[in-house]
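Each remark here refers to the structure printed beneath this line.
Shown here: the complex without one of its protein chains, the others still in place.
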Amino acid sequence: MPCYFAIIGAKDNPIYEAEFTNPHLNQFPPELKELNPFILHASLDILEDLQWQTHPQSGAHSGTNSGFLRSRHSSSNSNCYLGKIDHFYGLAITGYLSYGNMKFVMVHSGNANNGSPVVVDDVSVKSFYQEVHELYVKTLMNPFYTLNEPITSPVFDGRVRALAKKLLTK
Amino acid sequence: MSASTNSVPNSSTGSKKSLKAFSDDIWKNKTAKINAELFTLTYGSIVSQLCTDYERDFVKVNNQLFLMGYNIGMRLIEDFLARTALPRCESLAKTSEVVSKCAFKIFLNVTPQVGNWSSSQDAFSLFLDENPLSDFVELPMDAAKELWYSNILCGVLKGALEMVQMDCDVFFTSDVLKGDQTTELRVKLNRVLKDEIPAGED
């Protein structure tokens, strides 16, 4: 299913955005495509409210222990994942918060043809967020990247898209 | 000319092993350590501050890093000699081994490969497969051409070698950060100083 993903900075400024589609499956309808950023931004308020609560989803554990930062085991990152935070017609919106208050948000579209509701696979969506979080922290470690500025690195973009292919649009 | 002209760059396997074991022991048992990530991030903050100060004039940044390294190298050699109590190197080949297997090992816990000897045996290269200074680093487009990100290393080597009476040119010829296949640091011996007062010391 197609997804629209964005990282939103501390001042609600966009840091990074990407659309993940699978050429063999359906795309975002053009009229929806333009709406995606707005749908996401509408959800930010909900995300900020949720930030201060314990979300029922946060208990779930997933065991993705690969990569260099991820190897720092323990599950305290799992409560960064907020699960499904909002919906908009047939779309679901999920969110994830980093400790530096970076907001990771995503619009998930269902199958537009048969109008079936979106089912968010929490396990893979959560690991997607966690892996992106790790990539984000690595990007932050680059001395030439300044906190809260748009991420322009093609390496980051490539890796995020590879993750999406593996975990979301399969 | 230098004392190195007659010697073979590769000394016997036996002495190679002992130098490695000797350095491993110092690293493992006699060295206070800190997380390499902290070191990497701090160096990164310094370089990015210099890029801001010099308004991205990377030639000046390279030079400032070199000078900074030079000042460090002149003092680091004291610590090195005190720690290792190694005798004077009889040849440049021996120097290259001590630099790669001992100095780099003890200070940065990496061992660059030595190679690319000049035909007259007065210049060699250190190939840095691992470089703790540049983990995480991705050079922006404008810096990729001119900035030698790890140039501080050249200064450190220059300063340290000068303190043991070796006047060398030290410079990078390639860097994986710039898209090169290897990170190659060249050391070229100009002459052996004879009890001269080293430059910069009064």
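Brief remarks follow.
Going by the order they are written in, the chains are A and B; count residues from 1 in each one.
Definition applied: a contact is a pair of C-beta atoms (placed from the backbone, for glycine too) under 8 Å apart; a residue touches a chain by one contact, two chains touch by 3 or more.
Operating definition for what follows: contacts and distances are computed from a predicted model.
Chosen from "Small ribosomal subunit protein bS18m", "Vacuolar protein sorting-associated protein 29", "Translation initiation factor eIF2B subunit beta" or "LALA0S04e02410g1_1", the protein name that UniProt gives for the omitted chain reads "LALA0S04e02410g1_1". Although it is left out of the displayed model, the omitted chain contacts the following shown chains in the full complex: A, B. Interface note: of B:71, B:84 or B:182, the residue touching the hidden chain in the full complex is B:71. Listed here are the chain A residues that touch the chain not shown: 10, 54, 69, 71-74, 76-77, 79, 98-101, 133-134, 137, 140-141, 143, 146-147. Residues 27, 31-39, 41-46, 48-50, 52-54, 57, 59-60, 62-64, 66-68, 70-72, 74-76, 79, 106-109, 132, 154-155, 158, 199-202 are the ones on chain B that touch the missing chain.
Everything that follows uses one rule, which is that only the chains that are shown with their structure count from here on.
Inter-chain spacing, taken between the CA centroids of chain A and chain B, is 43 Å. Only residues 37, 40-41, 43-45, 47-48, 51, 135-140, 143 of chain B touch chain A when the two sit together in their complex.
Across the complex, chain A meets chain B through its residues 138, 141-145, 153, 155.
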